[in-house]
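The structure is given below, and queries will be raised subsequently.
A single protein chain has been omitted; all remaining protein chains appear in their positions.
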Amino acid sequence: MSAPATDDQADTGRLEAFSDGVFAIAITLLVLELRVPGGDGSLWHKLIHEWPQFAAYLSSFAVIGIMWVNHHSMFRAIVRTDRPLLFLNLLLLLWMSLLPFPTSLVSRYLGGGGPDASVAEAVYSANLALAAIAFSLIWVRAVRGGRLIAAPLGAAAERSSLLRFSVGTFIYAATIGLAFLSAPLALGVQAALALYYGFEQVSA
Amino acid sequence: MSAPATDDQADTGRLEAFSDGVFAIAITLLVLELRVPGGDGSLWHKLIHEWPQFAAYLSSFAVIGIMWVNHHSMFRAIVRTDRPLLFLNLLLLLWMSLLPFPTSLVSRYLGGGGPDASVAEAVYSANLALAAIAFSLIWVRAVRGGRLIAAPLGAAAERSSLLRFSVGTFIYAATIGLAFLSAPLALGVQAALALYYGFEQVSA
Amino acid sequence: MSAPATDDQADTGRLEAFSDGVFAIAITLLVLELRVPGGDGSLWHKLIHEWPQFAAYLSSFAVIGIMWVNHHSMFRAIVRTDRPLLFLNLLLLLWMSLLPFPTSLVSRYLGGGGPDASVAEAVYSANLALAAIAFSLIWVRAVRGGRLIAAPLGAAAERSSLLRFSVGTFIYAATIGLAFLSAPLALGVQAALALYYGFEQVSA
Partner (left out) sequence: MSAPATDDQADTGRLEAFSDGVFAIAITLLVLELRVPGGDGSLWHKLIHEWPQFAAYLSSFAVIGIMWVNHHSMFRAIVRTDRPLLFLNLLLLLWMSLLPFPTSLVSRYLGGGGPDASVAEAVYSANLALAAIAFSLIWVRAVRGGRLIAAPLGAAAERSSLLRFSVGTFIYAATIGLAFLSAPLALGVQAALALYYGFEQVSA
């Protein structure tokens, strides 16, 4: 049985509308980081030379898009909000709307290799890990004791959904270190994890 | 008879809200590609000299606007979503939100002519063709077997609506090649096709 | 008696959502045209020296804000859409989302005076006049024969509401010419007209 709504609780309509707005804007602003290449040579060669900015664009588009899909799934289960949930959701939106910045770091520094490529990719990884943590915190806040969901999950389902979040968070955190071994490999692991999240999800 | 909704299916409200957001932002961000002309000479002459950026702006505004109108029509027929539809819709949104980038390539290179104008226009054409393909995939996913629509179309109507999509996709794909014969002509064909889509549409 | 809804007609929900998005983005993107002043001297003096960009920002914010308020009022009366209305609304959104461009022309050229200030202000005026025309066309499409409104206005109310639109359009058009006599005066007339529209409106 779910906990009864209190005065402090509200339905999730405006939270979802605001979140949809931030996700939609962050995913669309990524295009502003794509620069029309300058310099000499044919346009075709310059575009090919700029492959890291397109790889970073696609990766971030996939991450934000899939996080939106999962936010959508999660808020089919979450039926009420309270003030802590609003702030945890803001924390998630902070990392989502910050993502274009490390994306542009990766765009600019990945192609050059060396320590700067690793730092850029590590900052990008840290941003993803922080987003995954915020996602977990939202879920914990909502499901504990069936506080903000329509029907409590049961102890086993709760543990298994939290475990799945923890694994994702751990992998993103591990790519921070991996970036110093191989920045392109770390980006590849993140792309693979995005695809995994695309096919697996919180059951709602 | 339409297929019954499964656990994995949801209504289309948040998909439409998120898509409206991305369409609205992509169409409005186009203005950021318009540069205030620098250099010598009167402002009036500099603005006229910059005609390619205004032509590209209008063309992309028309394309995104009309795709929004048709998305709107299509989702009057589509009444449920499932996970594959969410991802196919994300694919469409990817091409919509990327469009400001090839638009700025066309703005900068069309006026100069030569191979760079053709490459810029071909990249722009490829973006449009990929968007048309994503549109078709959404429609196929939704109508096959009446999976996600209120009332199945019937075999004849299904074939005719898919044919219309295929023609559009084929023409956009053909403008990729046409761009190497004449970049301005390819842009003109795309503008004409946008107008055609403005008057003809998925019957919903 | 209003005309019965046809197959081609739909409710106004998504049109309003998409329009709200474009208005909200256009009004917020204006801030990106504000440049942090470079060069020598104290920050305070540089900010004061940049007054034209703040005047243009405030003017465009007021225009878009008030047009949103009136769009809101208008769509309390309009209860159905059809395909022509969707396109006329897109036309209005075109001029709304283009506005940051002439705003930045005014920001950059008004302070310098001379013919370039007049051209910048005339382009700005033309944008406003075209938006006012699009607004009138939406209203004509909706009210003629009570086509898309809940209750027809009656011939007298219809004429008087159209007259009010025509006056606004005429004044904006007149500021195109006025810009060549005095660009700051034309901007002042537009600010005054925005205030007038703020207090007077379509009765709904």
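Note that the chains are named A, B and C in the order they appear, and that numbering of residues resets to 1 at the start of each chain.
Here is the rule we go by: contacts are C-beta pairs under 8 Å (C-beta built on N, C-alpha and C of every residue); 3 or more make two chains touch, one makes a residue touch a chain.
Model, not experiment: these values are computed from the prediction.
Which of A:36, A:94 or A:173 touches the hidden chain is settled by the complete complex: it is A:94. The hidden chain makes contact, of the residues C:27, C:122, C:142 or C:179, with C:27.
Screening A:29, A:58, A:79 or A:174 for touch with the missing chain picks out A:29. As for the chain not pictured, it touches chain C at residues 16-17, 20-21, 23-25, 27-32, 34, 36, 42-44, 47, 57, 61, 65, 68-69, 72, 76, 198, 201. Listed by residue number, the positions of chain A touching the unshown chain are 10, 14-15, 17-18, 21-22, 25-26, 29, 32, 83, 86-87, 90, 93-94, 97-101, 104-105, 108-109, 115-116, 119-120, 123.
As a convention for this text, only the chains that are shown with their structure count from here on.
Superposing the C-alpha atoms of chain A onto those of chain B requires a rotation of 90 degrees, given to the nearest 5.
Chain A and chain B, compared by their mean Cα positions, are separated by 26 Å.
Chain A and chain C have centres, each the mean of its CA atoms, that are 37 Å apart. Contact with two or more other chains is made by residues 25 of chain C.
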